[in-house]
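Structure, as structure tokens:
All protein chains of the complex are present and in place, except for one that has been dropped.
And now, chain A:
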Amino acid sequence: MRRSFALAGTAVTALALLVGCSSGGDAGSGKTTLKVAALEGGYGRDMYTQVIKAYEASHPDVDVQLQISKSIEDEITPNMKAGKYPDVVVLGQGRKAALTETLVKDKALEDLTPVLGTKVPGEDGTVGDKLTQGVIGNLNTNPYGTDKTYLLPMYYAPTGLFYNQGLFEKNGWKVPSTWDEMFELGDKAKKQGIALFTYPTAGYLDSYFYALLADVGGEQFYNDVMTYKKDVWKTANAKKALDLTTKLLSYASESTVGYANEQDFTKNQQSILDNKALFMPNGTWITGEMADAPRADGFTWGLTTLPAATDGGKRYLTTSVESVWMPSAARNKDAAKDFIAYLYSDEAAEIFAKSNAIQPVEGIANSLTGESAEFYKLYEDSSVSALVGGFASTAPVQGVDIKATLFDTANSIISGDTTESAWQSALNDASEKLRQAGN
């Protein structure tokens, strides 16, 4: 009997310890515990610890617990499924795990429209006043096409065609401004054994396709495609976009498809550094990602928009935006909103910018130097417009992934395993199914 009591006592103690460990609260301290989850991207993790330290210094009643990882989705998802949600998440769309997209589809995000009218802690202006014009009110920030903002743009970066400026200077080549010039350059380069185009994986074609669609048919057509307008992929504009892409893919380097996977994608990126290919779609993070890679003599990163679809036509620059959002199940909503507002303060922006994490805050791009400054200068060209957003969110449709249909098929076009008309037809089918699903 005595032994049974001892065992029961041990079990109760162990359970109590477990419960104590799992609660993770600090109820006794009187502080609000704010759980922040962030993706550790190309900008590193130090900037977050510095920003949190600065915030805690001015908010002694708040304890910010940071969870940061290169695969943050894998770490927070099990807890979220168990009902333990972070209060603030810094994670964009377009990631493989698609956590942000899933919560958007579930309508499980907190409406952050009030944050736009909130004063930035320690400053006079509101968050909305500080944000660069045009970064709010698109399908990326307002995924349901309403005036409600659920995802606030945290960092922005131009994406487009990256190339070696040194190679162009050496050969006296001009960066093409029309598609005709592009293909002429492709023929010239081919004679030197250089391919016109490559991509790391087909998924990187988001940096290419969104801009192309807007270049070809304007913003209205782009929005029609993104919101699945009926038979939009059967239109002349869609055909033109696919014609141009099919032709461009015929100039792709031979090794592109074989290396376009998770293991080998840097070998495709390396082909730009080795002068084996001229252009690849990518984002500004490429400079950091390939910083230690060997490169051809005189190599300098260059970034350009896609060639204009018509002579003198407007050119769009797909802008990658990483977002900050709150799950609607977050526990400390008021404190979280205040923290988010602080992320747009001059103090925080300065810390972020030191790690090249550029926020869409008025005037910040002017403070940039070096390579980054050159990339962001593209926005100053009056014929270039920033393009933010992507496909509108719908209710999930079994077996339909329009981004995979649009991007991944490029592999089959290059290898000749499918045709442009089959591609167009598959896109129209997928778009129609998503249109019918609605949101």
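What we mean here is this: a contact is a pair of C-beta atoms (placed from the backbone, for glycine too) under 8 Å apart; a residue touches a chain by one contact, two chains touch by 3 or more; residues count from 1.
Throughout what follows, contacts and distances are computed from a predicted model.
**Q** UniProt names the one chain left off this complex as which of "Hydrogenase, Fe-only", "Ferrous iron transport protein B", "Transcriptional regulator" or "Sugar ABC transporter permease"?
**A** Record says "Sugar ABC transporter permease".
**Q** Considering the whole complex, which of A:118, A:255, A:300 or A:332 touches the chain not shown?
**A** Here the residue in touch with the unshown chain is A:255.
**Q** Specify the residue from the set A:97, A:236, A:293 or A:373 that touches the hidden chain.
**A** If we include the chain that is not displayed, A:97 is the one touching it.
**Q** Of A:172, A:294, A:312 or A:399, which sits in contact with the chain we cannot see?
**A** A:399
**Q** Even though one chain is hidden, which residues of chain A still touch it in the full complex?
**A** Here the touching residues of chain A are 80-81, 96-98, 101-103, 105-108, 201-202, 254-255, 257-264, 267, 396-401, 404, 408-409, 411-412, 415, 417-418.
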